[in-house]
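Quick one: this structure, given as structure tokens, is what I'll be asking you about.
Omission of a single protein chain aside, the complex is shown with its protein chains in their original locations.
Our next item is chain A:
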Amino acid sequence: MAEWICRTLRDGGLEGEHAPALIIKDTIRCPLSSFVFDHVLSQLSSFILSNKSQSKGIVLVALSRSPLYYQQFLKSKGYDVVDSPCWIKVLDCYSDPLGWKSKLVESGSILNRDPGSSITTSLCKNVRDLDNLFSSIIESGKELAGDGKGRFVVAIDSVSEMLRHTTVSSVAALLSNLRSHDQVSCLFWLLHSDLHETRATAALEYMSSMQASVEPMALPANGQIGNSMNLSLMEQNFRRGKFCVRVKRRNGRVRMMFEELCVDISGIKFAPVSSEDNVIAQSLVPKVQFNLQLSEKELNDRAKVVLPFEHQDNGKTTQIYDGRKSLNEGETEIHEKVNSSGKGEIIYFRDSDDEMPDSDEDPDDDLDI
């Protein structure tokens, strides 16, 4: 599924259509989305460098991790970072997002010791001005792809960081503008969904065409943290998770896909789902009208049902169902002892026990007319 997503992003959007947009989200219970982001970035880089992609380059807006991190990451993956300005441009919104450092440097209070990184194209000093950010992204993209029909990928590291500084509607407007720009081939961003209100997350999901969420494999029972089993489960969730993808298809259907992901020293790995998980569309499918299986509770209740008199030959004292709920054993015994003196007994013989119902013979046959 991860490969499928990367290929879809690689192929980009058709002309006149909105570019495909991927939102990668996670929660604190399984915070592995940054690994997924890196994976997608690396895959797209390889497609671009081998000329298999619709786009000519990547514009990366780095908000939560420094450009140096990306430089080292891409180098570790074997991509040519020296020549990087040809295919990747990083907008550094990490080092000085609100311009405080530069103000201090200007006033002489501190010295600018930041070595910078070779990958950085431009430093953004005001993350709040999203219009400016938009034009910087487009500008960098045009440098990569040329002015004409060339296209580029936009990656935003952590829209959650952006939402700290600006409103949801301006971020949504930015994403919508990027998606509808002719030269943007595809777009992907990261969001930590539990940091925001549900409406904000819903709004950002609305702007996307594919949602990839990282969910914990095993939920700790009872939510108690102290339990050692729960601790190990929680530790597991920091290494493994479920990768759920929802794709909005053009025909209006939603495709859902699942995979397992696992993170270790070498990076992230995706594997098909091992267990039979039928999470699909449970809310849409109404229950089948004839349920032939009995649940546990139903089995227990069935065992408790008091059968009519003639079928109670199981050795226990016969119970006469008198409309009240089944009394427990002790009570019936006492009840019997009280009643055994002199009260009437019911002797019931079912007549014609051997007569088969609905026999072939016409029952009127023995009328001798």
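Points worth noting:
Please note the rule applied: a contact is a pair of C-beta atoms (placed from the backbone, for glycine too) under 8 Å apart; a residue touches a chain by one contact, two chains touch by 3 or more; residues count from 1.
Here, contacts and distances are computed from a predicted model.
When the unshown chain is looked up in UniProt, the name that turns up among "Thymopoietin b", "DNA repair protein RAD51 4-like isoform X1", "Elongator complex protein 4" or "C2H2-type domain-containing protein" is "Elongator complex protein 4".
Checked against the full complex, the one of A:S76, A:S135 or A:S169 touching the unshown chain is A:S169.
Across A:D11, A:E205 or A:E260, the single residue that touches the chain missing here is A:E205. For chain A, the residues touching the absent chain in the complete assembly are 167-169, 172-173, 175-177, 180, 199, 202-207, 246, 248-249, 251-256, 280-281, 283-287, 289.
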